[in-house]
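A short write-up of the structure that comes next.
For this view, one protein chain was removed and the others were kept in their places.
And now, chain A:
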Amino acid sequence: MSWEPRPVPEISPETAPYWAAAAEGRLLLCECQDCDLQYYYPRARCPDCLSGNVEWIDAAGTGTVYAYTATEIVSGWPEEHLPLVLAYVELDEGPRMLTDVVDCGPDEVEVGSSVEVTFVDTDDPDVAIPVFELRR
């Protein structure tokens, strides 16, 4: 249920800290210092109030499955690694994050399943990708 190494995301100055932290095994969120919104995906300006006064914070890395699907067809994904479990995980901080649930059979996942973050490698040793696994 995984595909390693993963494609390397496009790293920009805006998102570099997010990917660097992931390579260290940390999941970051953005927090607006003006309206207190904690949001995902990372952006330099707050999507609620457009403030540029935004800080990185460490997420707990735990959450629950909001929606999931085990997909049998993903272009470019090696067939032996299908089905792929794509999911929205609702982080304990609130944001829902599009991600994968790895190392589990599709029948083991449910809406509401408790999950925690883990990280998979990419072709770039300085970049890792946050994914989730079931908390057992």
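Here, contacts are C-beta pairs under 8 Å (C-beta built on N, C-alpha and C of every residue); 3 or more make two chains touch, one makes a residue touch a chain; residues count from 1.
FYI, contacts and distances are computed from a predicted model.
Among the names given as "Cobalamin import system permease protein BtuC", "Dehydratase", "Pyruvate:ferredoxin oxidoreductase, beta subunit" or "Thiolase domain-containing protein", UniProt records the absent chain under the name "Thiolase domain-containing protein".
For the chain left out of this panel, the touching residue among A:P17, A:P47 or A:G105 is A:P47.
Seen from chain A, the chain kept out of the figure touches residues 3, 6-7, 9-10, 12, 14-15, 37, 39-41, 43, 47-48, 66-75, 77, 84, 86-88, 91, 94-100, 106, 111, 122, 129, 131.
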